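And now, subunit A:
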Amino acid sequence: MAKGRVSIVVERCKACGFCVEFCPTHVLSLSSAFNSKGYHPPHVVHPEKCSGCDLCGMYCPDFAIYGTKVAEVKSTDAAKEAKAAGGEK
Partner candidate 1 sequence: MKADPHGVLTGTHFLDGDHACCEGALAAGARFAAGYPITPSTEVVERFAARVPMVGGSFIQMEDELAASITLQGAVWGGAKAFTVTSGPGFSLMMEHIGYAAMTETPCVFVDVQRGGPSTGLPTLPAQADMMQARWGSHGDYEIIALCPNSPQECFDLTIKAFNLSEEFRVPVMFMMDEVVGHMTEKVVIPPADQIDIVPRKHTHKSVEEYLPYGTNGDMVPEMAHAGEGYKFHITGLTHDERGYPNMTPQTQDKLVKRLQNKIRTAADRICLLEEDGLENADVVVVSYGITSRVAQRAIDVAHERGLKVGKLRLITAWPFPDKKIGELAARVKAFVVPELNLGQMVREVERASGGKAKTLAVPHAGGGVHNPEEILRAIVEASRC
Partner candidate 2 sequence: MLNVVDDTINPVEPFLRTDRMPHIWCPGCGIGTTVNSFARALIDSKIDLQSLALVSGIGCTGRVAGYVKLDSFHTTHGRAIPFATGLKLANPKLNVVVYSGDGDLSAIGGNHLIHAARRNIDLKVICVNNLIYAMTGGQTAPTTPGHATTSTNPYGTFEPAFNLPHLVEAAGAVYVARWTTFHVRQLARSISEAFQKKGFSFIEVISPCPTLYQRRNKMGDGLDTMKYYKEKSKVKNGAPTSEVGLTLNGEIAVGKFVDRDRPDYQSMMRAQYVESLGDRYVEEPEMECVCG
C-alpha cells in the first residue's frame, strides 16, 4: 500500500523533467501523451513506491505536480463520507 499519492496538473506542465529525476523512489516518468501546449507531462509508473514526500511538488517550477501522504487523503475521504452522511454542514 503506497504511503503517498501524486496529483498532476497536466495543463501547467512544461516537461522540464525535474520531478522525474528527483523523485527519490522513481515513481514518475514522462508520458507519451501531450498537453494542449505540446509538452509531455509526467505520469505515475510506480504508484506503490510513492511516499508522499512532495519533493516533486517542491521541485516543480510550474506548480504542476504535488505529492500528498495517503493518511491525508484518507482523512479527506473520511471528511467526504461524513459530509455525505450529513455529519457536517
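On how the list was made: all candidates are chains of the complex that A comes from, given by their letters.
By definition in this document, a contact is a pair of C-beta atoms (placed from the backbone, for glycine too) under 8 Å apart; a residue touches a chain by one contact, two chains touch by 3 or more; residues count from 1.
All values reported here derive from a predicted model rather than from experimental measurement.
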Candidate number, among 1 or 2, whose chain touches subunit A in this complex: 2
Complex contact set, residues of subunit A against candidate 2: 5, 7-12, 14-18, 21-22, 39, 54-55, 57-63, 65-66, 68, 72-73, 76-77, 80
